[in-house]
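What you see is the complex with one protein chain gone and the rest in place.
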Amino acid sequence: MRKKWWIQGLLLVGLIVLGGWAYQTRQINKANMTITAVGSTALQPLVEAAGEDYATHHLGTFINVQGGGSGTGLSQVQEGAVDIGNSDVFAEEQRGIKADRLQDHRVAVVGITPIVNHSTGIDHLTTAQLINVFTGKIRNWSQVGGKNQKVVILNRAQGSGTRTTFERFGLQNHRSIAAQEQDSSGMVRQIVATTPGAISYVGFSYVNKSVQAVSLNGVQPTNQNVEHNRWLIWSYEHMYTSNQPQPLAQKFIKYIQSKKIQNSLVRRLGYISMSDMQVVRDGQGSVRQAGAGHE
Amino acid sequence: MNPKVSNQIAIAMLYVIASTIVVILAALLGYIIIGGLPAISWHFLTSPAKAFTSGGGIGIQLFNSFYLLILTMLISFPIALGAGIYLNEYAKQNWVTSLVRTSIEILSSLPSVVVGLFGFLIFVVQFGFGFSILSGAFALTFFNLPLLTRSIEEALAAVPNEQREGGLALGLSKWETVLHIIVPAALPTILTGVILSAGRVFGEAAALIYTAGQSAPALNFTDWNPFNISSPLNPMRPAETLAVHIWKINSEGIMPDAKAISSGSSAVLVISVLGFNLLARFVGHRLFKRFTAG
């Protein structure tokens, strides 16, 4: 018994010594700078990849990127709990956010397209038809020139950036009827791919062979069409900071907006680079040609 | 009906039910493992994940899952054991005890996203732990405690009263009886509870999204100093676990091999739980032998 206590005591002392030694020899983080970015899951891969890139070029900095949703990102940056809030929507569009307290930094553009299941036999629609489908006036694809197949509507969750943008620019502010909802693009694509008659909408980068992208009024959902605002359903990806941003946060956002990242990472992740955009759109939705007052 | 005939029928029915379950479960496991095996390779198990190109692995996520599981168990097992002992051995049968029991059971029905958000507001923001393994472990502790406490209590209740009487007759105090006789006797059942809750912890995603986070910064596996940010042992680093990784890939993954990674990860997860079960059983068996001098 006594021997056991002795061993335990020795172990404890050993652990403490080891801990102290570890503490003494820890890497002293010279720059010791950490920023946290929280929010949109859609934007997360880009910020994460850029963050890793930034950290390898600037030793001693650490950029912590987390998801949680645009709403979480905006409310946490407003609370001051995080340095950067990633969002798919303008802060003005999000209820409960005081947009004047936040600084908007646009880092990329994402185009959104309607997608349908192959069984619908549809590859083009007009805006009016699209609105009728989503407001429940058209219930069978044969009514718009497709096969005899019932329409199954699939929405993104209320308040999600993709849905907000789609209803605003795709449905011209009409509200979709209550229907199935999913909270991520991957899931939406999966369900549209496997459900006969399904229609939904995703960002361009999620379109693959398993679903059919739909052209609207004869305009194809391509990056070039978004750049000239011929394809109307697109939105910015935002990184919001407080009005007095942390210096590192500011530098990091500048880095993402730089030519280097815009022309490499942003494109490779399926976004449209800010520098390719020929137009600028504000929170109210009014569009003007870029160049004159380029930010 | 003749009791003997009904006995036969009933037992036949039980065989049918049990084999149905076996078939369902085996099909499920087979589906996951067979679907995932082609994706698993040494490279897949050890290399870090890639955000948008194919060929990423799950090395860091796998390590995070185990580390988080161990931390969670270290925190929650003593608490659950203590609470289970008190509920079964000391608590009087009155309305207070039943209130406590009910509230624990209610906690287990809370969706994990609520627990996650609670953990986010308390640990990540309020206590300033940030997105870290520690915050995740605390959130999972909340999530884990009801089931664990309940199963420990059940396990203790299953020990016959003779054992308690025997202990007291030997002149041991109640606590000594509990510690040296009842808990060892209940150990196999307690272990089942631990394994079950470990499985749940391992597969939990929603509670971790807001606490341990969903990014896995690169780790330096040669640096075991827990105070360094890239050390695997640092409990203050953000850590995406395997289950969260599967969730993330399925919901927003844009890498070309997302499907393969997701099914591979699922298979790895199941196999890990299997390995964990076997290990826990082995250890439990040894402990049981030692405690009961059998």
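Residue numbering begins at 1 within each chain, and the chains themselves are lettered A and B in the order written.
The working rule: a residue touches a chain if its C-beta (ideal position, glycine included) is under 8 Å from a C-beta of that chain, and two chains touch if they have at least 3 such contacts.
The definition used in the following text is that contacts and distances are computed from a predicted model.
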item	value
Protein name as given in UniProt for the chain not displayed, "Cytochrome P450", "sulfate adenylyltransferase", "Sarcosine oxidase subunit alpha family protein" or "Phosphate transport system permease protein"	"Phosphate transport system permease protein"
Missing chain: touched chains present in the view	A, B
Chain not shown: contacting residue from A:Arg101, A:Lys137 or A:Arg175	A:Arg175
Full-complex contact with the absent chain, from A:Thr127, A:Gln190 or A:Asn217	A:Gln190
Full-complex contact with the absent chain, from B:Leu62, B:Ala83 or B:Ile133	B:Ala83
Touch with the omitted chain, as defined above, among B:Ile40, B:Leu62 or B:Leu147	B:Leu147
Hidden partner chain, residues of subunit A it touches	41, 67-72, 74-75, 78-79, 94-97, 152, 157-161, 175, 178-183, 187, 190-191, 194-198
Interface residues of subunit B (partner: the chain not displayed)	3-4, 6-7, 10-11, 13-15, 17-18, 20-22, 24-26, 28-29, 31-32, 78-83, 85-87, 89-91, 100, 102-115, 117-118, 121, 142, 145, 147, 149-151, 154-155, 157-158, 160, 172-176, 178-179, 189, 192-193, 195-196, 198-200, 202-206, 243, 246-247, 250, 262, 266, 269-270, 272-274, 276-277
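By definition in this document, only the chains that are shown with their structure count from here on.
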item	value
Between subunit B and subunit A, distance of the C-alpha-averaged centres to the nearest whole Å	32
Interfacial residue positions of subunit A with respect to subunit B in the complex	22-23, 25-27, 29, 36, 41-42, 44-45, 48-49, 52, 62, 64-68, 72, 76, 79, 81, 183-187, 190, 205-206, 268-270
In the complex, subunit B residues that touch subunit A	51-52, 124-125, 130-131, 209-210, 213-215, 217-218, 225-229, 238, 248-254, 258
